[in-house]
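Yeah, one chain of the complex is gone here, protein chain that is, but the others are all in their spots.
Up next is subunit A:
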Amino acid sequence: MGALQSLPGQPEYIDLAEKTGFSFEQIGVLHKRFKQLSHNGETLRRDHFNEIPDLACNPIRAQIIEAFFDRRNFRQNGEGTVEEIGFEEFLVVMSHFRPPSLHMTEEQRENVRTEKLRFLFNMHDTDNDGTITLEEYRHVVEELLSRSGALGKDTAKSIADAAMLEVASISMGHMEPDEFYEGITFEHFLKLLRGFEIEAKMNIRFLNMDTPTLCK
């Protein structure tokens, strides 16, 4: 929050602010961080993320990093992954974590919710086929439990299976024994987490950052 150094001029910021909804201050701070992570380069790569010490002990580190390089999160209806991202893409991904403002209509709030849930969905659906299969969900739970050590795979399987059962019963209701539940589509995902109030939970405070005292 001290003096912003020589950063790209205002016009670029205006464009970014419009696109992502951040304020100028927030963009400035994030830009500083971007520069720090990329060692003053123009783009970020995966190994830049791997250098962050705080992320080292996070069980879902790989998925978080992947999310930054996933084209589906760039809001341009792209698909697939990229190898490196610029500041704009960085900001766009970060903008998924902005809190909803106080004066929003119900519809806008619904949009925000859908957007955040979409982000989560993309994180789970690693093969881009539009559904979260049992294998992918098992992988998610395994990663979550990966720090717990001993109990590992079996437990993860049981839990993931139970979770899928739950989704199936919520989305499909009664199923014939011969029917087969392909996987969690985005609609089912929305239905599943409807009561979760994600717009209240999936938020980060973007101001009050003190870049000089940051790690590294």
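Operating definition for what follows: a residue touches a chain if its C-beta (ideal position, glycine included) is under 8 Å from a C-beta of that chain, and two chains touch if they have at least 3 such contacts; residues count from 1.
Just so it is clear, contacts and distances are computed from a predicted model.
K.L.:
I notice the complex is incomplete. Of the names "serine--tRNA ligase", "Sodium/hydrogen exchanger", "dolichyl-diphosphooligosaccharide--protein glycotransferase" or "Importin N-terminal domain-containing protein", which is the UniProt protein name for the chain that's not shown?
P.N.:
Hidden chain, UniProt protein name: "Sodium/hydrogen exchanger".
K.L.:
With the full complex in mind, choose from A:Arg45, A:Arg61, A:Arg75 or A:His139 the residue touching the hidden chain.
P.N.:
Within the whole complex, the residue contacting the unshown chain is A:Arg61.
K.L.:
Using the document's definition of touch, tell me which of A:Val82, A:Leu145 or A:Leu190 contacts the absent chain.
P.N.:
Selected residue, touching the omitted chain: A:Leu145.
K.L.:
Which residue from A:Asp47, A:Glu79 or A:Asp154 sits in contact with the chain not drawn here?
P.N.:
Touches the omitted chain: A:Asp154.
K.L.:
Can you list where subunit A touches the absent chain?
P.N.:
Residues in contact with the chain left out: 30, 33, 36-37, 49, 52, 54-55, 57-61, 64, 94, 97, 99, 102, 120, 123, 134, 140-141, 144-145, 147-151, 154-155, 158-159, 161-169, 172-175, 177-181, 192-193, 195-196, 198, 200-206, 208-209, 211, 214-215.
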